[in-house]
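Only one protein chain is missing; all other protein chains are in place.
As written, the chain order gives the labels A, B and C, with residue 1 at the start of each chain.
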Amino acid sequence: MIVAMQEGAEETQIQQVIDQLVKLGFEVHRSSGARMTVLGAVGTGIDFDIRNLELLPGVQEVHRISAPYKLAGRSFRPEGTIVRLPNGVNIGGNDVVVMAGPCSVESREQLFSTAEAVAKAGARVLRGGAFKPRSSPYSFQGHGEEALKLLREAGEKFNLPVISEVMEISQIPLMMPYVDILQVGARNMQNFNLLRELGKVRKPVLLKRGIAATLEELLLSAEYIMAGGNYDVILCERGIRTFETYTRNTMDISAIPIIHKLSHLPMTADPSHGTGRRDKVPPMARAAVAAGADALLIEVHCNPEKAFSDGAQSLFPDQFSKLMDELRMIAPAVGRKVG
Amino acid sequence: MIVAMQEGAEETQIQQVIDQLVKLGFEVHRSSGARMTVLGAVGTGIDFDIRNLELLPGVQEVHRISAPYKLAGRSFRPEGTIVRLPNGVNIGGNDVVVMAGPCSVESREQLFSTAEAVAKAGARVLRGGAFKPRSSPYSFQGHGEEALKLLREAGEKFNLPVISEVMEISQIPLMMPYVDILQVGARNMQNFNLLRELGKVRKPVLLKRGIAATLEELLLSAEYIMAGGNYDVILCERGIRTFETYTRNTMDISAIPIIHKLSHLPMTADPSHGTGRRDKVPPMARAAVAAGADALLIEVHCNPEKAFSDGAQSLFPDQFSKLMDELRMIAPAVGRKVG
Amino acid sequence: MIVAMQEGAEETQIQQVIDQLVKLGFEVHRSSGARMTVLGAVGTGIDFDIRNLELLPGVQEVHRISAPYKLAGRSFRPEGTIVRLPNGVNIGGNDVVVMAGPCSVESREQLFSTAEAVAKAGARVLRGGAFKPRSSPYSFQGHGEEALKLLREAGEKFNLPVISEVMEISQIPLMMPYVDILQVGARNMQNFNLLRELGKVRKPVLLKRGIAATLEELLLSAEYIMAGGNYDVILCERGIRTFETYTRNTMDISAIPIIHKLSHLPMTADPSHGTGRRDKVPPMARAAVAAGADALLIEVHCNPEKAFSDGAQSLFPDQFSKLMDELRMIAPAVGRKVG
Partner (left out) sequence: MIVAMQEGAEETQIQQVIDQLVKLGFEVHRSSGARMTVLGAVGTGIDFDIRNLELLPGVQEVHRISAPYKLAGRSFRPEGTIVRLPNGVNIGGNDVVVMAGPCSVESREQLFSTAEAVAKAGARVLRGGAFKPRSSPYSFQGHGEEALKLLREAGEKFNLPVISEVMEISQIPLMMPYVDILQVGARNMQNFNLLRELGKVRKPVLLKRGIAATLEELLLSAEYIMAGGNYDVILCERGIRTFETYTRNTMDISAIPIIHKLSHLPMTADPSHGTGRRDKVPPMARAAVAAGADALLIEVHCNPEKAFSDGAQSLFPDQFSKLMDELRMIAPAVGRKVG
């Protein structure tokens, strides 16, 4: 913590701030220059509301120094985390892993034909929604456990580990037998009760960035999960909300190299939700790999025009296959390969 | 739904769009001008992903015409909704209602001394948190049911109905005996499972706008609750996330008159979370009343410097009392009075 | 400047940063705690790119302490600046000054009938555009000097000082004989060449906040003008760009109390551009006065439906008159009166 006093702050004001910091358990270092005094406070408490200092008389500015997360920070594991899945699929290693499949599991036929197509094109993980968080109460809400069973079956048939979204605590035990990665959607990034429960689970969690979440907040949410003992957290950029309305969201590609600097956790990207439009998915998928993404999450549907949800952002199988070829050309530029 | 075809769109393309619309149950009207063709589609389906049309060949733009919500729209109750609470407190009527109290219930003494102060100054509802959603896993998380009991007791002693935040479905039955209004926090505005459960409850719900939620999304979340049969929904502006970082959030005062135009539901404001800084709470509380807010939600603490959470945005009791006097002067300019 | 070194930074890295700071003319204070080292650098240079330090090896974070502006800061004139106009109109004093008139000067009749109406309702300054910056090359671009002459004439007839927008350096000498306040539009807030020229002028300048400008950037632009010797700068909030699209811009009412804390310059608001819709102008004008605005800039047109520009955000004269009555009721709540 650094506290900069206003020019002309009185000695009693400075002393009051020092007393407050000492009371809070900080060790205080004082630097007084010709014009102003700066206090450096070093301590162990990670949780402190700096606004309480900002409002003391004579204080100009307060800056938190240490990041508010520990386990998620790069220095906790400088060599980087590799999340190991069944069938030898590793996220965070040398391979760029592509996770693909339909937005929602709609039927056995839809799922299996899509899974077959993506497996053939080179996807290494199968995605599919069983519970759908929809912004309208009048929309399709997912097939639930039935969908999970189909996912498991399709995953085994095509040799693909399975990822699906968990929306609330009560769904965790239901999902455990079926999925290999539990996905937390952007709207739940700060559902702290859910995150805490996922900390107790021993399966990898893919945590999506909220549409208005800073990268620091994303790491703090990862910390919630890790604080419970589950270190297999995979992060995911899926678009943030900005003033530009042409696309649903603005996909923040720079989040990929930034997270790689701040954290040891694998960083992935979801260009389907990141753009919301099928024709923008391939360029943004390519961009994500070129920027260093460890994995991609891509919606593919055997018949997007008939999809129950998000058909507009789902690729046709042949588009996906062409995209995989392009990604295979790009990955070597960042010293990787596409599985 | 309006579909504008590109200049030079071919007749077969136009026909394909018309066929698609008819298949979806719309009645289609076609207008062809010198340069372009526009299709008007009128139908009853409220849930439709317009991107599916945008991607058809020859289509330039698609606009949804009718709002995606019904029950929350102004035309559903043109005269406006008044939410009636115990003790004759009405939100949405002629009185501007001030709801005040501490961020978290910390102790009997803290709660009762704060409640006494706010009641004396003119607050009509008592607020206080029992479950605290905190962005750090290492922060104070609330006293739970014990806090709810104290709230109820304090509310009865000072003749104030009680509002407190519900964070997940399992807390609803626990809270029902103690609170008069269930508050949904900004982070849960799109927790659709929670909203659906709150639709089954027969207590008013105060729904806060998410920090990145459009006003249309806020109304759609209200629709979720109302679709379950609970029409006593109160909306609340509490700041949105923008590029300006001086305050935690940018409080969107214009949301107040906009919601009053679009919806019949009462619209309130929370200047404490809206600004995050004690010294900015009074000006923004005054601004909200001047813009027509039906109620305010204000954090007051008998000893903000020792607060377990959000002390920096809590008013001292005497600041609150002075603010109430100012609000009493402003309300008549909008034909209201402060209770 | 505060430089926080990473945990485990090596002594040679720390020394390199210290050397760099000393070379740049800073006096350095070092605080080493159990886990980390913090360097406080005090100096006189106001212009320094902190990213150069952030990129040095071993550095975790760098914070600038002193504000990058001096003349515009509150401490330069703690008692506040009052800008004095002809006819005894003062901006920044006890009166809330309302500046009103048409978006563009269209004709003698339009200007004079509008000016008469706003003067009668209590406006103290006449606004009107002579040069119109329009986002489409095919739009009305203003009547130029002819408009300025009419403004001057109307101002004298109705005893109102005159404000009009300057768009480029070459217009300054042209405008000097006609206007009492030179207005800089939001798009020119960082037109630094223009600001520098306005620093040489001896007329008040009203500087509007850019739609994506932070308040710090607004003050830095004011500093440009003041550095040239012109201290009569009036600041103006007119809406920022956010993700919400219902209104053209999101008017940041909290900018008013924030600027009053950070700066001594008068802070005003333009609810016409801030909302872009006539029906939202009165609530936001009331909110601005309730939050402490020193003046308002409001578009009024004797016949808004026929306006050449921005008719949709112009008030009818009788709406304006009613609004003035409301503002007169609100101002006493902040210890002011409406002239």
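In this text, contacts are C-beta pairs under 8 Å (C-beta built on N, C-alpha and C of every residue); 3 or more make two chains touch, one makes a residue touch a chain.
Every value quoted in this text rests on a predicted model; they were computed, and no experiment measured them.
Considering the whole complex, the residue from A:L39, A:A115, A:L195 or A:M284 that touches the absent chain is A:M284. From the options A:L85, A:A130, A:L160 or A:L215, the residue with contact to the unseen chain in the full assembly is A:L215.
Interface note: of A:A100, A:I256 or A:L315, the residue touching the hidden chain in the full complex is A:I256. Subunit C residues in contact with the hidden partner, per the touch definition given at the top, are 46-47, 49, 51-52, 54-55, 68, 133-139, 167-170, 187-188, 190-193, 195-196, 210-212, 217, 220-221, 223-224, 227, 241, 276-279, 305, 309-313. Those residues of subunit A that touch the chain absent from the view are 212, 214-216, 240, 242-247, 250-258, 261, 274-275, 279-280, 283-284, 286-292, 326-327, 329-330, 332-334.
Residues touching the missing chain, restricted to subunit B, are 2, 4, 6-8, 27, 29, 31, 33-36, 38, 40, 42, 60-61, 63, 65-66, 75, 241-243, 245 (touch as defined at the top).
Definition applied: only the chains that are shown with their structure count from here on.
The most central chain, judged by C-alpha centres against the centre of all protein C-alpha atoms, is B. Averaging C-alpha coordinates per chain places the centre of subunit A 38 Å away from that of subunit C. If each chain is reduced to the centroid of its CA atoms, subunit A and subunit B end up 27 Å from each other. Mean C-alpha positions place subunit B and subunit C at a centre distance of 31 Å. Residues of subunit B in contact with two or more other chains: 212, 279.
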